[in-house]
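Left out: one protein chain. Kept in place: all the others.
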Amino acid sequence: MKKNNFLHKHQKTLAPLLSLVLIILVTASITPGFLSIKIVDGHLFGSLLDILHRATPTALVALGMAVVIGTRGIDLSVGAVIAISGAVTAVLTVNTDFPVWLVVLCALGTGVVCGLWNGILVSVFNIQPIVATLILMVAGRGIAQMITEGQIVTFHSDVLDAIGNGYFLAFPIRVWIAIGMIVLTVLVMRKTALGLFIEAVGANVRASRLVGIEARLLVLSAYVFSGFCAAMSGIILAADIRGADANNAGLWLELDAILAVVLAGASLAGGRIYLLLTIVGVLIIQTLTTAILTSGLPAQYNLVVKATIILAVLLIQSPKTRQWLSGFFSKNKNAGKSSAGEASTDKRSAKP
Amino acid sequence: MINERNLPILATLLVFIMLYGFGMYQYQGFRDTLVFSNLLTDNAFLIITAIGMTFVILSGGIDLSVGSMIAFIGVLMAYLISNTGMHPLFAIGIALVVGVAFGAAMGVIIAFFEIQAFIVTLAGMFLFRGLAYLINLDAVPIDHPFIAGLYDIYVPLPGRGGLTFIAMAMLVLLALGILIARRTRFGMSVYALGGDSHSAALLGVPVKKTIIKIYALSGFYSAMSGVIFAIYTGSAYPLAAVGVELDAIAAVVIGGTLLTGGVGYVFGTFLGGMIQGIIQTLITFDGSLNSWWTKLAVGGLLLFFILLQKGIVVWVKKRSAS
Amino acid sequence: ADLTIGFSQIGSESGWRTSETESIKAEAERRGYDLKFSDAQQKQENQIKAVRSFIAQGVDGILLAPVVETGWDQVLKEAQRAKIPVVLIDRGVAADPSLYLTKVASDFKEEGSLAASWLAAKTNGRCNIVELQGSVGSSAAIDRKTGFDSIISNFPNMTIIRSQSGSFTRAGGKEVMESFLKAEGGAKNICALFAHNDDMALGAILAMKEAGVKPTKDILVVSIDAVPDIFKAMADGEANATIELNPHLGGPAFDAILASKKGTKVDKWIKANGPLYLPDTAAAEYAKRK
């Protein structure tokens, strides 16, 4: 009974974790050596490390996306911002002799400006988030291409190389960066009242305004934060291939990021967000991608497999499934007693 | 006084007219009816998709699978016609049934498992594209006199323009959409769901049934769009219509529908689609922009029209207030 | 002659594509033509719209770089009805040849087979190949693969052991190559990499270096396009061969339109195949193209 209670209380947390473990185990059973981790040249090496390594850009973007989604918004422009900040990084490295920290600062700055732009459109001009950010999504790649003049600008910089592919204490540096960013964000959101305000604004703007929360400013900051995170991810992605690919960097990454946030249990209609679970969501998606790549499946099957597994994960995670299953099992034991989790049927305006 | 609920759509209409006027003023070739009939024909599949999307968005949901559905339906049709020798009419029938079924299936998952539409349809987007690859990786022509015959149906207009079969089909589907939205109980249920789904349930709206129907309807419209696209190009291509879902969403929203649901009109979506088309036409007529300036211009014009539309709404409200 | 030419380009998805656009624009400018450029952002529907807009504008000729081979019959017929010659650029279409003036293009299949032939010669027909495909469903990917396969099928000891899509991008190439190396337990079992374009090869080279695998020594690298960076890689001893996809197609295309205006007959296929480049000339080529 006690154990059941624990499960019940933490079902929201357990579902994504369980899905992740399941996917890793299934992949491991198909791909031998998937779980093995060796030490090569003083750092860890293996498919699991690859997943962490590859997941960092998405994780950063998803972090910003989670905050934006918390305010009942969405940011489609992150892919374009990644392209822009990558382009800035590359062009400044190649064409100027700015020190690396300045280059990075400039790139992050462009991200902030992009976020500010989105934020202003959404919170000052009241344009619906999806359209407001769609504008930068379309135009942003144009800006990035303008900066790189349509070519892939390759650059060389030891510091950036290290950011892209270096190791520190046996782990990739970029994973450390992501961890730092995640810890920082979680602290700020949970140890100050910011998280509460964001969730309140997302769930009910009118009520939040009336208690004196400055909703406009808050929403604006959410987009700025998302822009900042995307820029960070853009720098890492450019450093990764030592070049800025204005056309393809971060392409469709926004969808993965949103998917991760939602897998974590957040609603696109605003309200509660779950930062750490969002990272689990990112890991689910990246594990899936890596698993498909290592499995030797023909390329044209990628999408069908990905879609099927995502659907399966969603169905497993759905509280409804659990309810039906437990209803089914308990029916045999004591008929008529309805199952737990009932309250969710009455979720206020549970918009799809 | 103008009813405030119609204001956004009137603003959109005004923006469209201003834009068209600008084109006529600026470019000689723009004054021909051909440009208008091209707009109808070229944007037909987008508008058809967007009509289905309007219902989804009105209900407070979203459907990301429409672009992939277009490609999948096209490939399926081509397969049926060329590999089984089926008459195109049957193939179209089967394709539409499949589209509706897939849409309804997503609706079932959304309604009964209470999973958010965004990710269910995102999975649908991957799935349909993937299925298209599995049927046929390559682009294939659909060689059938019937399909070509459909394309050639044509009602000439004064000038060089004329209504193609595709344009007429779009207009019929538009009229159908308007009727469904405003004159059926299902349509009103859609609005109710988007306005407040909790209250809608208490008012006796059959929520689950309506959700399933909405996604089935969206499936129907995107499948229809797939058929139109196949007629339009006379071929099928698994990579067709990538990103159309975003264009369709943009068309719906530019047309004055709120993404939070409950407010908007199908006819606005038509205008939204036409505005997107006209932006492209203007850029092509100009012809001096390079690739990145094209992107900037598309984004910039989009922003300009949205702000203009907002401005008009605010201005009229202020005027009628004083 | 002051011609107005419409040019419907696919988009600007790669450095190669941008070079092609720039080359054609420069050529038009040199000749004093008015070039109406339209970027379709990878969408066929946008290209069709553009062509129809060109027809509405009444241009003298249309250059079309088709994103896909099918689906052009109707719009080509309309151009024909309006008596506007259409020249296809860098790939063909599956329509009746009478509908267009000519195509100025290389042959993707031939590029694939050229790469395979070189590899067969280099390894004496004994090689485990990993393949980086282009975007799933794109004609460049399909044809290059077909061409490549058609040659290696003659060599029983040449097999493609792994093949995945890297979506024509550097990042894609790198990520997929990493997974190949993990799945095969390093380079022991891999003799060569065939990438459908240079960008993916460049990404894969990065992946190899990071995994401690030496490109060209442990794994041969052959790819297609001949972008500047691959010459640098060849000069640095990190790539083995590339096949040029010629981006300078404006000249022959405009010539064809002029010829048709004069009533001269034009060939239906003006081949623009590029040669296979090897490391020996790489440094010089890189200097030339940078």
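Read from first to last, the chains carry the letters A, B and C; within each, the first residue is number 1.
Operating definition for what follows: contacts are C-beta pairs under 8 Å (C-beta built on N, C-alpha and C of every residue); 3 or more make two chains touch, one makes a residue touch a chain.
Operating definition for what follows: contacts and distances are computed from a predicted model.
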Per UniProt record, name of the chain withheld from view ["Sarcosine oxidase subunit gamma", "NADH-quinone oxidoreductase subunit H", "Monosaccharide ABC transporter ATP-binding protein, CUT2 family" or "Monovalent cation/H+ antiporter subunit A"]: "Monosaccharide ABC transporter ATP-binding protein, CUT2 family"
Chains in view that touch the one left out, judged over the entire complex: A, B
Per the touch definition above, residue among A:208, A:248 or A:302 touching the missing chain: A:208
Touching residue (missing chain; options B:35, B:69, B:201 or B:254): B:201
Selected residue (touches chain absent from view) among B:45, B:191 or B:285: B:191
Chain A residues that touch the omitted chain in the full complex: 8, 191-194, 196-197, 199-200, 203-204, 206-214, 271-272, 336-338, 340-343, 345-349
Contacts of chain B with the absent chain, listed as residue ranges: 3-5, 179, 182-185, 188-189, 191-192, 194-196, 198-207, 261-263, 321-322
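Operating definition for what follows: only the chains that are shown with their structure count from here on.
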Where chain A and chain B overlap in contact partners, by chain label: C
Of B-C and A-C, whichever chain pair has more C-beta contact pairs: B-C
Euclidean distance of C-alpha centroids - chain A vs chain B, Å: 29
Centre distance in Å when chain A and chain C are each reduced to the mean of their C-alpha atoms: 34
Sites on chain B at which at least two other chains make contact: 133, 137, 291-292, 294-295
Sites on chain C at which at least two other chains make contact: 12, 18, 21, 136-137
Chain B-touching residues of chain C, taken from the complex the two chains share: 6, 9, 11-12, 18, 21, 25, 35-39, 41-46, 48-50, 52-58, 68-74, 94-95, 135-139, 142
Complex contacts: residues of chain C adjacent to chain A: 12-15, 17-19, 21-22, 133, 136-137, 162-165, 167-172, 174-176, 178-179, 182-183, 185, 199, 202-203, 206, 210, 212, 227, 229
Chain C-touching residues of chain B, taken from the complex the two chains share: 27, 29-30, 32, 34-35, 38, 41-42, 45-46, 133, 137-141, 148, 151, 160, 229, 232-243, 277, 280-281, 283-285, 287-292, 294-295
